[in-house]
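My questions will all concern the structure given below.
Coming up: chain A.
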Amino acid sequence: MTPTLNDYLVLSAILFAIGTAGVFVRRNLITILLSIEIMLNAVNLTFIAFGRALGAVDGQIIVFFVMTVAAAEAAVGLAIVIGLFRHRESLNPDSFSTLKW
Partner candidate 1 sequence: MTPLLVAQIGLTLFVFVMLLNSAAVMVYVERKVAAMLQQRVGPYLVGPKGLLQPLADIIKLMFKEELRPRAADPLLFALAPIISATAAFAAFAVVPFGASTTFFGLLREPMRLQVADVNVAILVIFAISSMSVYGIVLAGWSSNSKYSLIGGLRSSAQMISYELSYALALASVLVIANSLSLSDIVNRQSGTWLGFLPRWFLFVQPLGFFIYMIAGIAETNRAPFDFPEAEQELVAGYHTEYSSMSFAMFFLAEYINMVTVSAVATDLFLGGWHGPFLPESLGWIWFLIKVAAILFFYVWMRWTLPRYRYDQLMRFGWKILLPLAVVNLLVTAAGVLYFGVQ
Partner candidate 2 sequence: MLFYLFGAVAIVASLLVIAQRNPVYSVLLLIASFGALSGLYVLLDAPFVAVIQIIVYAGAIMVLFLFVVMLLNAPHEDTEQDLLRIAGGRRSVAAGRVRVLGGVLAAALVVELVWALTKNGGESGVFAGGAVSSVRTIGRSLFTDYAFPFEVTSVLILVAMVGAVVLARREPGTRPGRSRPSS
């Protein structure tokens, strides 16, 4: 039984939801960034699966762009995390509420 496009899309949907849950549920900046990576990868899987289904190269190319964005996001995000940690010695997003009411 060969997997169909739909199977890949379902897998991707599940991974995306796991990433979303991670962002909502976890209270650790690093794990939240990791969850965002899971979501980006779920989207990558969709692109590749559609590219394969359409026999086009574009799906794979967009994945490269997504990877670049992910790398940039990780670099800036982690730099912010380091900066925040220096101020509060905590990775909990709830403890950075100085500018919030």
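Note that a contact is a pair of C-beta atoms (placed from the backbone, for glycine too) under 8 Å apart; a residue touches a chain by one contact, two chains touch by 3 or more; residues count from 1.
If you want to know what made the cut, all candidates are chains of the complex that A comes from, given by their letters.
Please read these numbers as outputs of a predicted model, since none were measured by experiment.
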Touching chain A in this complex, which is it: 1 or 2? 2
So in the complex, the part of chain A that touches candidate 2 is made up of which residues? 2-11, 13-28, 30-31, 33-35, 37-38, 41, 44-45, 48-49, 51-53, 55-58, 60-61, 63-65, 67-76, 78-83, 85-92, 94-95, 97-98
